[in-house]
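Omission of a single protein chain aside, the complex is shown with its protein chains in their original locations.
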């Protein structure tokens, strides 16, 4: 197998892209997170909700989702592992990635470690950087 | 320290190799997993079993191991971290890698997070790709 993604440096670029993208999300910088999607990018945050399209809608969805934590301040950390890439015919790249959510509550040393997920992204890469064209999340415990 | 592995792009190739290899294992695609080993590759799945040699034996060992889950459907996810490489005199590469097993049961949001392991691989790389020549796993709680 010729691994174009690692030959061109794309693999490291995607790893680094995810690092900044997810630190923006976990830091509550939703506008910055939305800017990591293409202009018409879609985001399906969890299997039980419909995907939203476009950066404004992504921000609105994140604000809505985080309202549940309004009286319950938490620090969430999204961990990724095993980024597996498949090039697509149109030049985009499909990424299948393990994801695990850690939720930390103030004063409580042990985070909640759940759920275990698989993230399905389509990524666009150009000289300017990487963007997420679409993202959907599957939860392992929901089969 | 001159880090040949990262200079040649080998480090990213190995990361990407592991991503595909472990998604094959966790997806129950044992034939595909076995093909990521060399033809005479050895696999010691856990410290309490003898290593097996060759792809057919690797598949048989995985089928045998998973029989215990026949009535207990689980989704396992093997996470890796800190891939440390040491080049060997014969051109192969020794990889020492942290590994953590997550076991998810249907309907149960919180995975079991155990055991914590260290994986010892010898890898062969050529223009064609990466293959595992040998793999053994040490469990931290067994010293």
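We call the chains A and B, going by the order they appear; numbering starts again at 1 in every chain.
Definition applied: contacts are C-beta pairs under 8 Å (C-beta built on N, C-alpha and C of every residue); 3 or more make two chains touch, one makes a residue touch a chain.
Just so it is clear, the model here is predicted, and its values are computed rather than measured.
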Sites on chain B contacted by the missing partner chain, in the whole complex: 1, 3, 5-7, 9, 11-12, 15, 81-85, 96, 98, 100, 112-116, 139-143
Contacts from chain A to the absent chain lie at residues 9, 12-13, 15-20, 22-23, 75, 77, 79-81, 102, 104-111, 113, 128-129
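Convention: only the chains that are shown with their structure count from here on.
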Could you work out how far the Cα centre of chain A sits from that of chain B, in whole Å? 25
